[in-house]
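Complex shown without one protein chain; remaining protein chains in place.
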Amino acid sequence: MEGLLGGFIVALKPMNLVFCFGGALIGTLIGVLPGLGPTAAIAMLLPLTIGLDPVSAIIMIAGIYYGASYGGSTTAILVKIPGEAQSVVTCLDGYKMAQQGRAGSAIAIAAIGSFVAGTVGALAIGLISMPLVEFAIRFGPAENLSLLLLGFIVILVLAKGNVVKSLIMIVAGLLLAMVGQDVITGQPRFTFGIPELTDGFGVVVVAMGIFGLGEVLENVEKFRTRSMQAVPVGSLMPTKEDWKRSAMPIARGSVLGFLIGLLPGGGATLASFISYGVEKKFTKHPEEFGNGAVEGVAGPEAANNAGAAGSFIPLLALGLPGNPVTALLLGALIVHNVTPGPLMIQERPEIFWGVVASMYVGNVMLVALNLPLIGIWVQLLKVPYRALYAALILFMIIGAYSLNNNPVEVLLLLLFGVLGYGLRKLRFDTAPLILAFVLGGPIEFNLRQTMMLARDPLDYLMGRPIALTILGFGLLLIVLPMFSKVRQKLMVARAVNEL
Amino acid sequence: MSGMDDAGIGRRALLGGLAATAGLGLTSRAAFAFPTQPITFVVPYAPGSTDQFARAFGSEMEKILGKTMLVETRPGAGGTIGANYVAKSAKPDGHTLLFSTSAPLSVAPHQNQLPYAVSDLRPVARVGLGPNVMGARIGAPFNDVKSLVAYAKANPEKVTFGSAGAGGGTHLSGEAFALAADIKLTHVPFPGATPAVAATVGGTIDLALGFAQSIVPQAKGGRMVAIAQFGKTRAKILPDVPTFAESGVDLALSPLVGIWAPKATPDAVVQQLATAIEKAATGPAVVAFAQSTMTEVEFAGPDVFGREIAEESAMMKPLLIKLGLAK
Partner (left out) sequence: MTGKTSSLAEALRPRLGAVVGIICGLIGTFASLQLPLGTSRLLGPGAVPLLLSLAMTGLSLALFVKPGPDEADADEEDGGLHGAAMVTLVVLMIGAFALLLTWLGFITAGTALMYGLYAIGEEKLVSAKALVRAVLTALAAYLLFVVALSVNMPAGSLWGY
């Protein structure tokens, strides 16, 4: 508690408040630009922070991270362009809501959900990060694999329509994830001698191409047949009904996201998937999922923000970053002559507590910054699509190019755009493909690592209670709804009998 | 609109200023004009580590050469995409340089068909020497090299070691150790050094290899045991960790970090760069970087560096063939 108080004293210094606000603002702006996600934002702005003292620098970078993560969901909702992997799920229902004239409401729910989750996350980091990290660090390949399989069950759960078609999309996504150098042996796979394919496809290019560019191409096709009337802007604020339906998903998403985020095999993206699946299971309106269900925005948005907070724990407590963003933060700490490691909390407590407090302050600022901005963002929808689409394409191209400073990325974006367009024409649901693509690499990797470490896989699994528990939970996710349906029928039957 | 105009003028004025300083350089040096424009370090890895090293050098060299130093990352394919860019697409005038580990020149050429030849890049200077460290998990049945070798001899393939990726420096170092000590280890690759270290801290695997920067803080915090460093002699910044040679295993492998220029770069330019780099290596930004990242900054000129790469390449080839990783 004392530490947290000290942290607030550090974070609330006027200079640090300015850096926190600056970071959140720049981050939001960059996040809103398609293709430039948190990693790109931090990498680009890292040199700017070099002159600052370490605490201010980290506070500013954390602000950029939050801002960029949040800005990414705005484009996901408005124009179906996920700025990064963690807002892929937001595209599903957020974009549909925007199409129905509920863009303002979707963005507001996303902002509030993120705020609540960020607050829960900051508190949890401050209070219980040591015991949590002891738990998280025990996650080996077997545990990661079970967690990823859980994510996979969720994809199956959320797939809609023809089962065979969904399965084909899942397998296609997994196959796409195999392209590139095999991480275990270094052998190139499915690269057909093209050097640029050695590192595989980037998540951003795949998601932006299939969702974003695919959508743009489909709209281009309908320039003449569909009256390209701008989407109605509708009300800016969520309705009472929206609030009521979002409250529980936000609460669940916050807790779930935080727990998944702090695990080495987890992270914000997986957190958002799992939350989506869980909400689809809990909701009273499962038929609305994929057609603009507010729970499908609230839960995952809370989960990915809580996940982002959770992923700070291994970095802050042990100096072990779990994802590219925290790895960049580690780099930032090093630039500022802080040696990250298990001793950092003792040696430089002001950094740990400063970050925790600034997370909270940053979240307050983000909400204060973004709620008024909603009015401006939704104005974007008033721009005639025939003009807007050109700018969208340019932004996506720049985003793709900036990933590796290589025009080949633009060609890949185009390739996936055409693929997404084609699949939609053939009436395939592209969401399972992207989700499977995101999970594919880690699943194969952890499967093979587990097999390497286990002399007898079954025996090995029996000795890993955490992995078993997660797998059990996955099974529950499948079995529970069947059970509750049976119970509902029984209740109805009893009620009828009593009459 | 006025904002755009301002930016345009600012840029032009800046260019004019650059041209003026370039003119001054010409008269005072008389021989040739270098540098005439900003110098770019191409780092062939994702931002996070090597580019920070390059930035530290850049900020010192800016003071020496009087030109802006830029750092551009062109990651991909184990560093060969960035290396290929400098080898094939950069003008050989010393303004575009490769700042990288030696892997794209000493390891990658044996593994894959590359679009560039090793001779397309000429060494300018070696600036860093690792050091790499091997760390063991807490509670492992060994706590130094001797007991590790004895345990691994008694239990072949039971000891697992994590690397930062198959075919990369840490994997090859681990295999080189196993070869030198005549033991059998089980290799478990990870996507990067940090996940391997995390798995060792969590007790999933027995050993992790990586830069001192990722292992030593864990050892200091009591979550790992640093059992050996890979250099010939103990690094200045790591006086407490024994070398393999001291522990009775004949092995010395220092990951080289250095700077290259395109093949056709004039000798005089390379010499001028090397002089500037040597001076930068003792500058405050580089020293501070070395301190906080536990990097051994050691300058060596073009000739020494060239020889070291050739030696490393000659050592890696049979190892890669033995591991089935050669092309």
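Chains: A and B, in written order; residue numbering restarts at 1 for each.
The rule is short, and it goes like this: contacts are C-beta pairs under 8 Å (C-beta built on N, C-alpha and C of every residue); 3 or more make two chains touch, one makes a residue touch a chain.
The shown structure was predicted, so the numbers you read here are calculated from the model rather than taken from an experiment.
Peer 1: Of A:I168, A:L343 or A:L371, which residue touches the hidden chain?
Peer 2: Missing-chain contact among the listed residues: A:I168.
Peer 1: Among A:I128, A:A391 or A:M462, which one touches the chain that has been omitted from the display?
Peer 2: A:A391
Peer 1: Contacts of chain A with the missing chain: which residues?
Peer 2: Within chain A, the residues that touch the unshown chain are 30, 33, 36, 44, 161-162, 164-165, 167-168, 171-172, 174-175, 178, 182, 184-185, 187, 189-190, 192, 217, 220-226, 384, 386-387, 389-391, 393-395, 397-398, 401-402, 405, 407-408, 410-411, 413-414, 417-418, 421, 423, 425-429, 444, 447-448, 451-452, 454-455.
Assume only the chains that are shown with their structure count from here on.
Peer 1: Which bits of chain B are touching chain A when the two form their complex?
Peer 2: Spelled out, the residues of chain B in touch with chain A are 46-49, 52, 55, 72-78, 80-81, 84, 111-112, 115, 160, 165-168, 186, 188-189, 191-192, 194-195, 197-199, 201-205, 213, 217-218, 220-223, 288-289, 291-294, 325.
Peer 1: Can you name the residues of chain A that touch chain B in the complex?
Peer 2: Chain A residues touching chain B: 43, 46-47, 137-141, 181-186, 188, 195-196, 198-199, 264, 314, 318-322, 324, 327-328, 330-331, 334-343, 404-406, 445, 449, 452-453.
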